[in-house]
Every structure is written in C-alpha cells, then in structure tokens.
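Mind having a look at this structure? Questions to follow.
One chain of protein is taken out of this complex; the other chains stay put.
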Amino acid sequence: MTPFEVGLLMTGVLLVLVVIGVRVAFAAAFVGVVGLIIIFTMKQGFERGFWTALQMAGTIPHSKSVTYSLSVLPTFILIGFLAFYAGLTKQLFEASKRWLGWLPGGMAVGTVFATAGFAAVSGASVATAAVFARVAIPEMLAVGYSKRLAAAVVAAGGTLASLIPPSAILVIYAILVEQSVGKLLIAGFVPGIYSAVIYILIIVGMAAWKGDAPAIKGFTWGERFASIPGTLPILAVVAIIFGSLYFGVATPTEAGALGAFVVLLTAIVKGMRLKQLGQALHETAKLAVMIFTLIWGVLVYVRFLGFAGLPDAFRDFIVALPHDPMLTMVLILCAYAVLGMFIDAIGMLVLTLPVVYPAVMALNGGEAVSAADSAFGMSGEACSIWFGILVVKMAELCLITPPIGLNCFVVSGVRPDIPVQEVFRGCVPFFVADVITIAGLLAFPSIITWLPSLM
Amino acid sequence: MRVDDRPVVTSEAPRYRMFDGVLATVEDVFNLIAASSILILMLMAVAQIFLRTLFNAPIPGFIDITEQAMAVFTFMGIAYCQRVGGHIRMEIVLGSLRGRTLWIAEFLGVLVILIVVVTLVTGSWFHFLRAWQLGDSTIDIGLATWPSKLLVPVAMTLLCLRLLMQLYGYGRLIADPSRVPVAVPVVLNVEEEARREIDEALGDGTDEEARR
Partner (left out) sequence: ADVTWNVSLWGKRRAFTENVEKLAEEVAAKTNGRFEIKMAYGESLSKSKENLDGISFGAFEMAQICASYHADKNPTLTVLELPFLGVKDLDMENKVSMALYEHPAVKKDLARWDAMALMATPMPQYNFVGNGDVPKTTKDFEGMRVRALGGIGELMSAVGAVPTTVTASETYQAMESGTVRAASFAPHAHLSFKTVEVGTWWTKNMNPGTVQCPVVVSITAYNALPDEFKTALNEAIAPAMEHYIATYDKVYEKWWPELEARKIQQIEFTEEDLADLRSKAAPVWKKWVDEMDAKGIPGQELLDLVTSTVGN
C-alpha cells in the first residue's frame, strides 16, 4: 500500500465511524493516530514507527489549541450567553416591532431585524433561535400570525448569527485556512445584512399576497424613540467589535473581551446574580472545550493526511476536472448542502476544509494569483474570504432543512404546540430566500469581498 | 439548575456509584477552573486595552501569557464535556437503535475514544517531558511551556477514568438492557438535542425572569 492509499482507506474508516455515531473529534483523532502508525510502520518498522506516531500525535492537542488567534472563541461565546441575562433580546425585539411593525408582515420583519441585531452580539445560530422563539413567537401569535410563519421566521432569522460578526464558525474557518480572522469577520457583515434583506423581502411579499400576517400600526414617534435606549448596549458591542476589527484598534480577542465586558456590566445592572454568571461561564467553558477538542482532534487526522499526501492529490483531481470552474464550485457547495443535512456545521467545516480548501484555492489559480489571472476573477486572498462566507452560509442553510435542521427543532422545542414539521414547512420560503442569497453571492462576489478589501 | 448530568442514584453497585461521584466532583472542579479562566482572560484583555491606550503601558508578553493560559480552558473541561455528552456526533443512526444494539454501539463508540485518548495521554506526556527536560520557552518573554503542556496528559487521564466509567455503565446495560442507565449520557434524538440546546441558551434565568 502507498501512503496515499492508506490516506484514502482511513478516510473511509473515518466516515464509517462518524456515521455510526462516534464523537467526531475522537473519531478523527483515532483515524489520525492509526493512520500515522501505519505510515511510520511502513517507513521505520512497527516497533519504532508506533512510538514515532504516538509522539507525533501527542504534540498536536497542545500545539494546535494553544494559539493566540483561537483565544477569541470563548469571548465570542460568552457574549451570547451574557446577552440573554442582560435582557437585550426583549429590548431589541420591542424596538424592531415599534419601528418596522407598519410593514406588511411587520412583526416578522421586526423579528428578522431583531435577530440580525442580536447576531451582532451572538456567535451561535442555534442559541439565537432558542432565545427569540421565546421572545417573538408569542407576540406574533397574539396578533394573528400563523404558527407556521411565526416559528419559521425565528428559525431562519437565527441563522444570521453566524454571518454577522461575532461568529465562532468564521473564526474557525479563518484559522483552519490561515487567513486573517478580522477580515473574515468583517466579510460576514454585508452578506449577513443582505441575507436579512432577502428574508424581509420574502416576508413582505408573502404577507401582501396571503394577508395572514397583519401590519402593526399606531406606535407614536415618541414610543419609537423610547425603545432605543434599551438597545444601546447592543450598539456598543457592535461598535466595539466592528470598530476594533475594521480599524485594527484591538485584536479580535481584545474586541471580544471588551464586548463581553460591556454586556457583563449591562447584565449586572439588570440584576444578574452570581449564580447566573457562573452558569453562563460554565456553558461557555463546555462549548469552548467541545470546539477546541474538535479542532485538535481533526488536526490529528489532518497531520496524518499531510504525511499521506492526500490534500495534494485531491487538489490535483479538482483542478484537472474538465468543466467550468464555477460549475465545480457550485457542485462543491451542493455537496456541502447535502453533508450539512447530516452533520453539525462546525464538524462539517473542520472535517472537509483541510482537503477542500486547497483544492478551491488551486481552482482559482493558487494562493498568490492576481484577480486578472484567476478563474473566479478575484485574488487568492479574496477567493479565500469569498469561499469562507459561502460555505458558512451553506452550513447555516442546513439549520433549517430536514432531517436534522437544528434551528427548527429548537423552535419547536421552545413551543411544544408547534410541531417540527410545521416549522420545516414554514421554512420553505426562507430556504428559497437562502438559495437566492447564495446565487447572488456567487454571481456578485463583491458583496462579500468589498468591505474587507477596504481594510 | 439542571441535574441530569449528575450521577443517578440507584440501589445497585454502591461502590461504583461512589467512585462516579468522586470523579464527577473532580470533573466539576476542573470545569469550574476552566470557566474561571475564561473570565480572567476576558478581564486581562480588557486591562490590556486600557493599559495600552490610556497609560501606554501594555502588559509585556500579553500574547505569550494568553496562549499558555489557553491550555486551561481548552483541556480542563474535557472529561466534564464527555460526561454530559457535549462532544458533538452524528446521532441519526444511533437515534434509530434501541435496547441492547444501542448499548453495544455506545460501548464501541466509547472504546474507540478510550483507545485514542490513551495513545494521546502517552504522546502528550512525552511532549511535556521534552519541554521539562530539554527546555522550551515562548517567543516573546520566554515563559516556560511545560506547565501548560502538562495539563494535556492530566486532563486526558481524567477523561480516561470517565471513559472507563462509561464502558462499565454501558457494559452492565448490555448484560441486562432492562436496568436503569447509570452514569452514561442518555442518547438524545434530535428533539431531545434541541431541548438541551434550549436549556443551554436560556439557562435557568428564564424562570426567574418570568417571575419578576
């Protein structure tokens, strides 16, 4: 067997382990360790090769986790947990309702707007959907919205959290592909807004056509302006994170920490108890260790792939494909859509990117290619940012598609009176909206690349 | 507070239960340290911003310190996370299994983890040993790296104990599927998974908020 064949074989074993439900981080590490043992045994004999492999694998957890750029992750996660205790969700929804309620489907529009706003303090989609299911659905039902629409708009709006900074998943992407964390985060901003706008257009269109989502009128300007102060902490966090990243006043870690600090102060003013702070920290720690374990676990497997030479081979395969590069790109994104139906977004990215990313970069013409010489009309760096936002959007799309679109289950879980099938059905228009969004991002890459190119 | 992650008290196997309880306590302490380190990291970064911009006195070696401290929250909670079933996996096949078949699948899944974690404990121990015996330091202010490297085999050894515990837990269910599951994370289907995500996102603050 050649190292390359070992690489393929062990990748097959990994797929089997993941499908039968071995925890992804350890399935990947297991395959990586076994693969390294085989590779080194082939070179050095079993007795020496075994120990070489063990020592090689043993360096990875520490060496790959203890990296400054990754230290931003817990701060981003913490902001989201604290924001709930700071009562920011309610304030945000109230303000959105007062300002946008007059539109057809106004409450749903307000919900999308509020989820987009909350996305600016929350790094995780599922948490956003859970929080808004509680805040927004009862109010929508009270004014006669259908359960299907009310539930779906929350499930779909939740997905915005991973595009609009802060976003844990974009940080992970940036680190896996060795691009600037700040640029990736900034790059998610416009597509996040664009995505929200498409949602809003779909809602307004449907509401005007079906008439099942009445407008809410009668808020005075006084009431509208009175709703603003409650949202100020969110604006502060947006200013801190966006400003720091864009102007480089602070590193992403510092910006995340300052954002978390502001939300923490708000929560304390709102009467958060020590026990609740403990709980938020506890959940943050649990989520952080899960993500870090996944990262180093998969990187053990990636180290093995490096010795096996698999990413190079896959890259050569993709580049040699006879059809148009854009078609290849669409096919890759479709593969992600399918994969995303079965596996969690972060898991999907860390498992696939080490092999897929170099292939995409090569497809465009290499890391150092200029826009003029490239296949997609953009420089290597821009392509890397463009692809990052696209795959994250694909991963988010899968949060509202069957069979395991987690956001739909979460919404249905908060509202046991709304069956999950209803939520999935309600999400169909939003699925269509997402497809339109993705087509737009493919056709007009500058939606993604424009803002970071100014940095 | 959610209690489903604490050992369930049953009348059988008291010694095993006691061990499980001790282990769970150690895991909780480790996770508490990890959680606190996140708070401290946050405060230190805020201090760094203020010291740098207001007093032109940045913390020397801030990146070095942060990196070495990261080992605390990246590893110390790992056994706790395994106990509460927090490491992600694909549950679509497992969710369709019932009874003994399910417990066998779970047992094998844990066995795979145990095997790889034992190899990693060994490998990361050597990694620590090299830093300890031959020397290693950080790039900017020359901090020794061995303390943070030592955390890896320590945290993973705790994970090994947890995995042994879970093997025992699944083993007794394979022997007699009618027993009450003890000290193993119960398989969640997607609905239950969603419920857990909700609990995590909303904490127990919701009830208090509703009461106010």
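Letters A and B mark the chains as written, and numbering starts fresh at 1 in each.
Rule of thumb we're sticking to: contacts are C-beta pairs under 8 Å (C-beta built on N, C-alpha and C of every residue); 3 or more make two chains touch, one makes a residue touch a chain.
Because the structure is a prediction, the values reported are computed rather than measured.
Trainee: Which residue from B:108, B:144 or B:174 sits in contact with the chain not drawn here?
Mentor: Of all options in B:108, B:144 or B:174, contact with the hidden chain holds for B:144.
Trainee: From the list A:59, A:195 or A:328, pick the residue that touches the absent chain.
Mentor: A:59
Trainee: For the full complex, which residue in A:11, A:69, A:125 or A:328 touches the chain that was left out?
Mentor: A:69
Trainee: When the complex is taken as a whole, what residues of chain A touch the one chain not shown?
Mentor: Touching the chain left out of view, chain A contributes residues 40, 44, 48, 51-52, 55-56, 59, 63-64, 68-69, 178, 180, 182, 247-251, 303, 306-307, 311, 367-368, 455.
Trainee: Pick out the residues on chain B that sit against the missing chain.
Mentor: 52, 56-58, 60-64, 126-127, 130, 134-140, 142, 144-145
Just so it is clear, only the chains that are shown with their structure count from here on.
Trainee: Taking each chain's centre as its mean C-alpha position, how far apart are chain A and chain B in Å?
Mentor: 23
Trainee: Chain B touches which residues of chain A in the complex?
Mentor: Going by the criterion above, the answer is residues 17-27, 29-30, 33, 54-59, 61-63, 65-68, 70-71, 74-75, 78, 81, 84-85, 87, 126-128, 130-131, 133-134, 249-250, 253-254, 256-258, 260-261, 264, 272, 276, 278-290, 292-294, 296, 300, 342-344, 346-347, 403-404, 406, 409-410, 412-414, 420.
Trainee: Residue numbers of chain B touching chain A in their complex, please.
Mentor: Touch residues, chain B against chain A: 1, 31-32, 34-36, 38-39, 41-46, 48-49, 53, 63, 66-68, 70-71, 73-78, 80-82, 84, 86-94, 105, 108-109, 112-113, 115-117, 119-120, 122-127, 148-149, 152, 156, 190-191, 193-195, 197-198, 200-206, 208-209.
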